[in-house]
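Shown here is a partial selection of chains from the complex, left in place.
For reference, chains read A and B in written order, and residue numbers begin at 1 within each chain.
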């Protein structure tokens, strides 16, 4: 399978919850996935941070994984997020994702107790051995509590067969430089930090994993296309236009702000799961203004 | 109920797992709880960080909570740890703990997405309303990913009835000063940072929550007693003697090092759950030497 299975704009759908009992709203999820694909996303990444996978029980997680892959239906590739606290359950979920047809899994080694490099390596090795689809290593210290150095990332990718690509969400451009240097530019890297999108493409990222297409699908595509064409001035221009919205959704928490934005777009996807609270009305007004500016 | 329900040495039992299938080993847990009480612990705190509660499923968690409270059998007070990602499951666990007879719960608001102060407050309020036993607020940014300021902590305790005490594990003595100042020394605070034990007592902590009694029960008691007597020289002396071991168990991760130490003590409590790995042999040798120095 090609290393470059994924490129361009890789979109995270949020996970909608039903009101009242609060279970997963599969029907709305399917509609959202259709929207993202119709709007041009190059790949779909369910059950990421934006998808509130941390707040789902196993049954809910399975339902979302299965429905997502089925709904995408190979129109674009699907990469399913795996971020369990135990290796055992991470393996279980990875195997389930493979079984239902995911093209890849994106593995974030989260911590309660800080993990040593040996423990992180072993976690990836165990998951990787259990499946045949590629693994995208995912580093996101702000949510996971673990920070994988570029040296460790490159070693894992070189030494474990199925781990073939990396999503870097630390927001530190020097990590991308270092990964490029350590791998002679042979490891495809993806950017997961919205406000770094321009510079990550400048530094050679092959894709941008983002929740922004839920709200403003055309803008991330424009940035990607300008970058792909090597047109720096156009890339800069479209980046600065969408930057205020990217900053807003990051600062407010992606499930919170994306769900509020979908409501503003007339697409009811409910609210995030507690302890997360819905965006307050001041935030809704600010978000509405930011969206309007980009629609204008 | 008295605010000073808890004082002195509050011990965390580890959670033993069976080999093979890896389920919880309740029988060994019961023996460990007996040891801790016989060795002089003033309270028992199951399902804390040391108890690997983050790595248990709901059924296992229930079994440990019920067995722990039953085995303690009111010989000393029991405080059960609650650290769920969703408010809903935190409430469920808190109610279960109350039902099986816990004297209090210790609530750590862990994060995937960073929580706002409003979300943290609401999390505590919701749990507190659901139960009648006291809540110990717990701040531990290194494991939970959330750092509650002294101002927020004091506000929660003042405004939410059942929340009556705080365990501070940031390791920053200035937080304890600040809590004391903001509450006119009326909020009982407990120290959860092992290498800060001497100074926390100096600053007025009423208790020390620690896993050290699993391995060296007499030493934390000696520090507490000297502090209680106001004997600074004796407190300093017994603190520096046990400090190397306290530093070691913190640095190596408590489940990892305490389980290795119990093995060295001839008490087989198994190994931690993956991705955590057992202590390597160099670490075991170092730990054995540290224990021997304190036994001598």
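Heads up, the rule we're going with is that a residue touches a chain if its C-beta (ideal position, glycine included) is under 8 Å from a C-beta of that chain, and two chains touch if they have at least 3 such contacts.
Note that this is a predicted model, so its numbers are computed, not measured.
*Asks:* Total copies in the full assembly, please; the file places 2 of them.
*Replies:* Number of identical chains in the whole complex: 4.
Following the convention adopted for this analysis, only the chains that are shown with their structure count from here on.
*Asks:* Report, in degrees rounded to the nearest 5, the angle of the rotation taking chain A onto chain B when the C-alpha atoms are fitted.
*Replies:* Here the rotation carrying chain A onto chain B measures out at 180 degrees.
*Asks:* When the C-alpha atoms of chain A and chain B are each averaged to a single point, how far apart are the two points in Å?
*Replies:* The mean C-alpha positions of chain A and chain B differ by 35 Å.
*Asks:* Of all residues in chain A, which touch chain B in the complex?
*Replies:* Residues of chain A touching chain B: 22, 49, 52, 54-55, 85-88, 109-116, 118-120, 122-123, 126, 142-143, 145, 253-256, 273-277.
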